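The complex appears here minus one protein chain, its other protein chains still in place.
Moving on, here comes chain A:
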Amino acid sequence: MSELSLLVLLPFLAATLTVAVPGRAASLGLVATAANALLVVSLCREIIARGAVEQVIGGWAAPLGITFVGDGLAAVMLAMTAIVSLAITAQAMSTPGRAGFWPLWMATLGALNGLFLSGDLFNLYVAFEILGLAAVGLTALAGTPMALRAAFDYLTAGLAGSLLILLGIALSYSVTGRVDLETVVVLTESSNGRIALALIAAGLAVKAALFPLHFWMPAAHSSAVPVASALLSALVVKGALYLALRLSIEGGAGAEFLRSALAVLGTGGMLWGAWNALRAERLKLLVAHSTVAQIGLIALAIGVAGDPLQNGLWTAAALLMLSHALAKAAMFLAVGRIAEALGHDRISGLNREELRPGAAEFAFAIAAISLVGLPPTAGFIGKWILIEGLVDEGAVHWIALLLLGTALSAAYLSRVVSRCLRGGPHVSATAQRLPWRSGDVAALGLATGALLLGLAAALPLTLLEVPFA
């Protein structure tokens, strides 16, 4: 199948073209994002009809060559990226962008697609490096001293993380003599192999901003421009979470030690992120800390799911990733719009006398519902599958922690939502509503998408049930 390599080639080609023809960068970006979405749709249809597809690049088979594998999980991640990328592109076109945004954004898209399709560890490392560099560029785009400082910390942490991944890959090569993903199950059988896997997982934890290695993340995500924040929080951290899930799947029963670590760190992240979100004074920081908490939740879901080859609990983690991507992108876009209207993003200043809540606040509220996991959102379905499975196993302590995390997320998000909903005497009779703008469409569309995804959850679940290649 040539679609697989096209999915990687097309965004990188667009990235090059947007550098060469900066005047037409926005329209080139739109064409590339739309074409990417169409390719993903056709790939999903093919995977549902005929099962997982594989492409051996240049005819060089593993262990020496590079393979692209498109299975159900990869397709769901690609679809998640495609949906969010359409909204990001729409938003970026309606706001005057900075030079450099489009090439960086296209490179991010290409790196993400490459990451989700890679069938070998070394190619994953290369994709991570491209992703890391492009994401740092997006962070620094805001140009403020705070953003530059955050970008520096992000790149240092990211590079240290990828070097740990590289060290893990080196060790796994010396153990098994190959680097394709099928070697993971061999790695779980020897102590050297498990050390290699632990090194890779440690690198991933830095890149995914998994507690306690999330130190770089709130500053980076909250100081970037709104479209970049949305991208970083919704998609970029998902790359590392995806690989963690992939390692858990490929490792099978032998990867239980990784899952235990993920579950413990995930719990820590869920509580620590929620605690900081409850204390945050700025809206953007609250949303960034909520990402720490949600990443914790997803890691917890991967961790407690057990052997993915034995049961289907891991699909909950994939659904949670999908719903978090849509909702968090919507939330950051909405926050950008709110901050623009207010001139600041202090939470205490959200009660406004002269301004009624508008489309952005509405989008924020819907996204919040999805993040908390109320029905009918995809977040709800994910938590439902997970808790149902845990009930069957009698793992009451995990259920209690999940519910505690959910209650905390409702608490910190209602700090914002309740302020927006409160009408009452402080709103003057002459209060204005902000006029509709094309800038609201992306946030609203994504938020509604996250809401409706719960009703259409059968589609991603069908994809996830496709047997692995």
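The rule is short, and it goes like this: a residue touches a chain if its C-beta (ideal position, glycine included) is under 8 Å from a C-beta of that chain, and two chains touch if they have at least 3 such contacts; residues count from 1.
Throughout what follows, contacts and distances are computed from a predicted model.
From the set "Multisubunit sodium/proton antiporter MrpC subunit", "Amino acid ABC transporter membrane protein 1 (PAAT family)", "ABC-2 type transport system ATP-binding protein" or "YeeE/YedE family protein", the protein name that UniProt assigns to the chain left out of the figure is "Multisubunit sodium/proton antiporter MrpC subunit". Contact with the omitted chain, checked across A:A140, A:I249 or A:C420, is made by A:A140.
When you scan A:T16, A:T156, A:S190 or A:Q310 for touch with the missing chain, the hit is A:T156.
Residues of chain A in contact with the chain left out of this view: 64, 122, 126, 129, 132-133, 136-137, 140, 145, 148-149, 151-152, 155-156, 159-160, 162-163, 166-167, 169-171, 173-174, 179.
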